[in-house]
Each structure stands twice: as structure tokens, then as C-alpha cells.
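Not every chain is included here, but those present sit where they belong.
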Amino acid sequence: MEMYLPILFVVSLLFSYSHSSVLDFCVADLSMPDGPAGYSCKKPANVTVNDFVYSALAITGNTSNFIKAAVTPAFADQFPGVNGLGLSMARIDLAVDGVVPIHTHPGGSEILFVVEGTICAGFISSSANTVYFRTLYKGDVMVFPQGLLHFQFNSGNTSALAIVGFNSPSPGVQITDFALFGNNLPSALVEKVTFLDHAQVKKLKAVFGGTG
Amino acid sequence: MEMYLPILFVVSLLFSYSHSSVLDFCVADLSMPDGPAGYSCKKPANVTVNDFVYSALAITGNTSNFIKAAVTPAFADQFPGVNGLGLSMARIDLAVDGVVPIHTHPGGSEILFVVEGTICAGFISSSANTVYFRTLYKGDVMVFPQGLLHFQFNSGNTSALAIVGFNSPSPGVQITDFALFGNNLPSALVEKVTFLDHAQVKKLKAVFGGTG
């Protein structure tokens, strides 16, 4: 059987790198600084299958809140295994009347699968300012192009669940209301760049926890 | 109210392109030739919300077959709305004992969400030839890096369903058995490049419909 040994030698030339090569994957080492392409890689010797599995999306999001909705992300910051792989996921739970307010993902496109319930979803194009929205039923898939304003809300009589995929490990999310009313952007400035009335801005600043 | 008209004029400078701009999305026009970056775009004027919605994943795949499994893709060829958006989806149905045979996606990484059932899934790294596999339960997410051999099979007592996302509208799929035994690649050649025995090759050629 020693005639078979040489192949191992040959193959080992290809595989036995003297350095910690991670050409296949790059599990994020969150203790290192981030870079433009993502986090540095955990040493392959320390990587286990559990680095590639994430279980937090198994838990129904808590929708006992104002929007009656919850979004649970599995982005690189939560799930280091997606770092460098160019994708990520999230789950969206919508109680009856629940809504994911209008928002964008600055870093990626989104594809949504309705696991259960009925969801009305839509987006607005930038080129022609056209609105595309429709009711989705269990099993329907819908896409939302990168960076465009979009929304989802429960348009049925039961709670709804959707699983969404992104083509980035860190697609980001910018909820318009939160960006305008949930920080210290001065009210006068909000009004100037949105044309919203003062009272409206103040009211939503109170709702979303903003100051100024 | 005419004081408001000018803004429309300004905005229209930005939006009223004289040409059929599709900077936001590029729904595939499957009647045109493909290109390295995907299909040409359908004229935006002809695009409706239905171009961004796909309903075939709502249907349970027919698992009354040899592998007791079915994979239903929503790639650009089936779902033109993902063209140019950098992502796609598929559903995997696994009857009890069902298996998606070992395969690769040459054009993209994969992220899997277990909708129901229990699935054993794994992949093999190229750099170190390490096997990463584990049992996944409802709600678990697992990633499979681009181009690496991987598999999924039902390891529970009930049927299983998974939704998978890809970071390409055309990730492709190459099932190793089908590539080796399901075409006219001569048996002698298969044996030469795989070290499989002649009888084994002939047997699987019969199973997978290959000739030669």
C-alpha cells in the first residue's frame, strides 16, 4: 500500500501551507480592527463547525412594541461566519398590524421569503420615483434593490414571519424615522432638509428618542 | 401653490432621463443574449411589481424520487427580477431520508435557514481538507463558502424544509454524481480521473443516466 503514499505527498504540497491560509473562508476575529473588506480572519486552526452555524434566528422576535415588529439580524457582527462570504440573513417577525418602517440597506440588496402570514411590501425606485408594492403570501419571494427605500407590514390577520437574505455580510440598515428623529440632529435642521413641520418633528423626536 | 412647481422642475432634471435608465434594477430580458455580468435589462416602462415577485418557491418540491429531495431555484433564469441584484434564493425539500447529494455552487456562497425539520449539513474546506458538519434544527442558519463541496440530508423523522440564499443571481450548481455519471464523459476517462472502479462507474452511469 505504500505505493499510495506519494499522492499524499503531492497533495500535501498543495495543502500543507506553512502559514495560516484561509482562502476558503474568513471567520471574523471581532477582536481585531475592521477593514474595508471586512474583519480579519480567525486562525483556521481555531475554527470549528460552530463558527458557521448561528442559532439566534430560531427565536421569535419580541413584537410587543410600538411597531409590533422585530428584526433579528445575522450580519457579520452577530454571526462572524459570514465575514468575507458576501452574504447574510435576518428574520422579520410581524405581529398583526406590525410594520417595518421605511428604510434602506446602504450596503446590499435584499431578497425576502414569506415563511408564514401575509405581508404587504414595496420599494420606490430612484430613477423614475416609481412605487412597486404588492401583497405577498406564504412562499412568495420579493427582491428589494440595494439602497432603495422599502417597507414591509403585516396585511393579514395572523402574525407573519419572513426570512431575508442579503448580498453582503454587513448590509446595514437605515430606518428613515430613526435617522431623522432618533439622534441629536437639531430639529431646525431636520425641518430644513425635510420640509416637515416643526410640530411634526418634535412629536416624532419624542417617539424615537431624539434630542435637539 | 405655483411656488412649489419649481422643485418639480429641479427634481425632474435628476429624474426625467430621455433614455431608458435602469440604474436601480435590471430585470432580465431573457430574449436578449446573456453577458458576463448578466442579462440585458427589460425596459423600465414595461416593468411592474410582479417582475420583483416570484411565487414558485411556495410550492413544496416533489420528493417522490430517488434522493427523496427536491431543490427549487429562484435564479435569474427562473426569476428575472434578481438579474443584476447580486443575489438569489432556492428552497430545499427533504422527505425523511432525503438527501441533496454532494455538490458545489461555482458562482456563489450559500446561506441556509431551516424552516422545519432536522438537517445534517456540512462542507469540506479546500485549504486544509477539513470537514465541517453538524445537525441543524429549526431556525438554525449555516453558511457554505463559494465553490466548496457540501451536502444536506434529512437526519430527522419528519420532512424538512430549508430556504437558502446566494450572493449571485446565477450561482450555478454542480452535483458531483451528475457531473461524473450523468453525461457522455467516457467511463474509462471517469475512472482515470476519479480512481473509481469500472463496475462502480458503470453502476452509477446507469443510475444517473450517463452514457459512454
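Order of writing sets the chain letters: A and B. Residues in each chain are counted from 1.
Rule of thumb we're sticking to: contacts are C-beta pairs under 8 Å (C-beta built on N, C-alpha and C of every residue); 3 or more make two chains touch, one makes a residue touch a chain.
Fair warning: this is a prediction, and the values are worked out from it, not measured in the lab.
Engineer: Considering just this structure file, the complete complex holds how many copies of the sequence, given 2 are shown?
Structural biologist: Assembly-level count of identical protein chains is 6.
The definition used in the following text is that only the chains that are shown with their structure count from here on.
Engineer: So how far apart, in whole Å, are chain A and chain B when each is placed at the average of its C-alpha atoms?
Structural biologist: Taking the mean C-alpha position of each chain, the two centres sit 20 Å apart.
Engineer: For the complex, give me every residue of chain B touching chain A.
Structural biologist: Residue list for chain B touching chain A: 15, 17, 21-25, 44, 48-50, 52-55, 57-59, 74, 79, 81-82, 85-89, 91, 108-111, 113, 115, 122-123, 125-130, 132-134, 136-146, 148, 163, 165-168.
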